[in-house]
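A protein chain is absent from this complex, but the other protein chains hold their places.
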Amino acid sequence: MELLAQFGTDRQREKYLEPLLDGRIRSAFAMTEPDVASSDATNIATSIVRDGDEYVVNGRKWFITGAMNPGCAVFIVMGKTDPSAPSHRRQSMILVPRDTPGLTVRRGMTVFGYDDADHGGHAEMIFEDVRVPADHLIGEEGGGFAIAQARLGPGRIHHCMRLIGIAERAVEMMCRRALDRTAFGKPIAQQGVVQDWIAESRVRIEQLRLLVLKTAWLMDTVGNRGAHTEIQAIKIATPATVEWILDKAIQTHGAGGLSQDFPLAAMWAGARSLRFADGPDEVHKRSLAYRELRTYMEDRA
Amino acid sequence: MELLAQFGTDRQREKYLEPLLDGRIRSAFAMTEPDVASSDATNIATSIVRDGDEYVVNGRKWFITGAMNPGCAVFIVMGKTDPSAPSHRRQSMILVPRDTPGLTVRRGMTVFGYDDADHGGHAEMIFEDVRVPADHLIGEEGGGFAIAQARLGPGRIHHCMRLIGIAERAVEMMCRRALDRTAFGKPIAQQGVVQDWIAESRVRIEQLRLLVLKTAWLMDTVGNRGAHTEIQAIKIATPATVEWILDKAIQTHGAGGLSQDFPLAAMWAGARSLRFADGPDEVHKRSLAYRELRTYMEDRA
Amino acid sequence: MELLAQFGTDRQREKYLEPLLDGRIRSAFAMTEPDVASSDATNIATSIVRDGDEYVVNGRKWFITGAMNPGCAVFIVMGKTDPSAPSHRRQSMILVPRDTPGLTVRRGMTVFGYDDADHGGHAEMIFEDVRVPADHLIGEEGGGFAIAQARLGPGRIHHCMRLIGIAERAVEMMCRRALDRTAFGKPIAQQGVVQDWIAESRVRIEQLRLLVLKTAWLMDTVGNRGAHTEIQAIKIATPATVEWILDKAIQTHGAGGLSQDFPLAAMWAGARSLRFADGPDEVHKRSLAYRELRTYMEDRA
Partner (left out) sequence: MELLAQFGTDRQREKYLEPLLDGRIRSAFAMTEPDVASSDATNIATSIVRDGDEYVVNGRKWFITGAMNPGCAVFIVMGKTDPSAPSHRRQSMILVPRDTPGLTVRRGMTVFGYDDADHGGHAEMIFEDVRVPADHLIGEEGGGFAIAQARLGPGRIHHCMRLIGIAERAVEMMCRRALDRTAFGKPIAQQGVVQDWIAESRVRIEQLRLLVLKTAWLMDTVGNRGAHTEIQAIKIATPATVEWILDKAIQTHGAGGLSQDFPLAAMWAGARSLRFADGPDEVHKRSLAYRELRTYMEDRA
């Protein structure tokens, strides 16, 4: 939605943004592909080829969150319009209505056994000669990478803020459980190892929250570009930290913590999957390291 | 089965062991309870009370692996026969046929999002005034804890051996994927961080395998009691190490590694759940530490 | 000095604080004892016994930072005045001039191999029937624990701020070295593992710095008591994080990083020793966990 609001034409907004805002339809963002390392945007293989007044889309996407929901009426698809352009000008984004011939929502993907069906799941989709009017392109040809970048900051901080809420809930559950659960004659809250988990969890959350808050403040004051390092830092730190806290909360709950009787295992799977969001951690770390090194490279020049 | 072969009466063996060996029926072992920390066997709340020629079983069990399979015809249930006995003489084990009135297989438990239905799942079971003939007791009254201990060694090493096989498979998948997958112009096998994961995985498996082999050798030569420290050591080390390796294998596979298209996420959930098998790691560590400390305590006496 | 300014009598300030402020003399704080776990203040064994117009001090202290410097003219000594009082009212603090008979500065202690002689070292001191006038007591009898607590917050945040500066220096050294050092045909700054260290270092410092800043702000606005949780959190997080960063900076420097040619190994020893300052991490974690758990205990009451 934010993407259409910012980059869509008047016609696109009228046709899709208004029903989205009214809650009449839903949308999904289709970027990740099964055959390539999507962290490298130049790898994207789906093609978007101009043919007269239309664009023709061919490719395969997966982990398209929300797409299993039949109310998800339109997709924003990232693909290659010009394979010969400079690497960051090859991609474009286009609107594809769900009922367009050639588009198949093939199946739902699971994440650690969860299909997340009640949130619309994570679909695999096939595009075979899918034709949409040329005015469905968002922004200009070759602008896909830039739009994707613009969308990343807000998307990431949103994920991180939710994970911090999840971590707080996990600590509360861990504390309550540790006070209730008795083993070997005393509440497990009195065991040193459990106390260590609780203390470490609090110490880690406090640090993480402040970094997320600073990042939000930077995005508001100097924009996404100015907050680039911080956006990457929270993307690296948050899922790993919250995954650790959830693991300890699960351990405090015994076998039940793995099951549907508590939300912990499902929250863990969500945190774990965010270590892949917008590329694996490793890609973000490399990029952050380059920025750190650059200062000293300039010194040497 | 091993338990019946070792501790069952002739009649119990004839009635249950033979059809088990013929594959006509299956059995399951019902120990874990939802309301207590089962790591402390004295916590077990299910009651087994003598009433004339019968025992009456009341209680709730969960994570009873295999119980969702309708072919699972008999359960070995751990419960308390004498709450006033010394803590390790309170428990007994008894055979309960599936069709006994009062026994309900209530639902399957998930482990992360997996129901493991094809292996019979992990059931929650309710026992309400379940009556079985007195000769269904295994061993003597108060012998449940000792039988459980006798069963633990072989059970644990079996889990550990399977996990080492899983770890080897994960390393192979990680290597093949790293050679196939290209990002930023070269196979990810050429990235230092991926090489670090592969090397660490190999170094950790080699150490772990040798400890499991030594433990098996000790069990064969000096028995389960003589191998006590090593059995605990592999129980502590194996799930944690293999979980780490599977995490890296998943990371190498991108988002697909989380899904049903690769076995990695399900294997991970299995390794993670073994951190609870026969009590959480923390209980095993404490016990192992006591044994280590005992030598020096004796010095001081 | 801060302690005298806050808790000293006019006479004490005139006699000791003024020459301290003028830089004519130095002082040291003598709390840690070799024979007991000093993290538990009730353990303190040094006795301070009233005898007429004097107090008599007997005991042994070590790791008294600054005491090897002959210019260190006065010690503030923590000891027990009333072993039968409630546990937090047993201790008092007293001023002991260096030249008092019975006081021996016995030897310097090393930290790893460093004697820190240029900063006055870390002395072991013996007090044998050391007599000082009764007016040398700081505050009231039994007030030692409270004074020690009041002193802790500022002391800790000072240590943490210095360690963050050290961490920043370590990252700069790591980056410069990684750009300069060539192995296998390229600067080690291009190795993925080194990039991972740099990125992780930056991500960790940013989180830590914000927590230290928040703690300082809380101390200024709501006081040491209001900032208790945060003061403990930075005490737990800072030495461990900075130790990790220094380890990676050393690794980037090769064997030279261990030596006197770079400040890294000495900085590491300093960070490591702070994991004991005012009690080991484990004590702080336990205390922080209790505070976290208390909220939920009250819910249950």
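When the chains are written out, they are named A, B and C in that same order, and each has its own residue count from 1.
Definition applied: a contact is a pair of C-beta atoms (placed from the backbone, for glycine too) under 8 Å apart; a residue touches a chain by one contact, two chains touch by 3 or more.
Everything numeric here is computed off the predicted structure, so don't read it as measured data.
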Completion exercise
Cross-chain touch to the chain not pictured, restricted to C:F7, C:Y55, C:F145 or C:W268, is C:W268
Fill in the blank from the handout: Touching the hidden chain, out of B:K15, B:R162 or B:R202, is B:R202
Practice task
With the full complex in mind, choose from B:A5, B:L21 or B:L293 the residue touching the hidden chain.
Solution key: B:L293
Practice task
May I ask which residue of B:L17, B:A170 or B:A189 touches the chain that does not appear here?
Solution key: B:A189
Problem - Omitted-chain contact residue, chosen from B:D116, B:D247 or B:E282 - result: B:E282
Exercise for the section: Spell out, residue by residue, where the missing chain touches chain A. Expected result: 191-196
Problem - Interface with the undisplayed chain - residues on chain B - result: 171-172, 175-176, 178-179, 189, 192, 194-196, 198-200, 202-204, 206-208, 210-211, 214, 229-230, 233, 236-237, 282, 284-286, 288-290, 292-293, 295-297, 299-300
Fill in the blank from the handout: Had the left-out chain been drawn, it would touch chain C at residues 32, 34, 36-40, 43, 62-63, 109-115, 181-184, 188, 191, 193-194, 251, 254-256, 258-261, 265-266, 268-269, 272-273, 275-276, 280-283
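Definition applied: only the chains that are shown with their structure count from here on.
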Practice task
Farthest from chain C by Cα centre, which chain is it? Let me know.
Solution key: B
Completion exercise
Rounded to the nearest Å, the gap separating the Cα centres of chain A and chain C is 43
Completion exercise
dist(centroid_CA(chain A), centroid_CA(chain B)) in Å evaluates to 35
Exercise for the section: Would you pick out the residues of chain C that each touch at least 2 other chains? Expected result: 192, 194-196
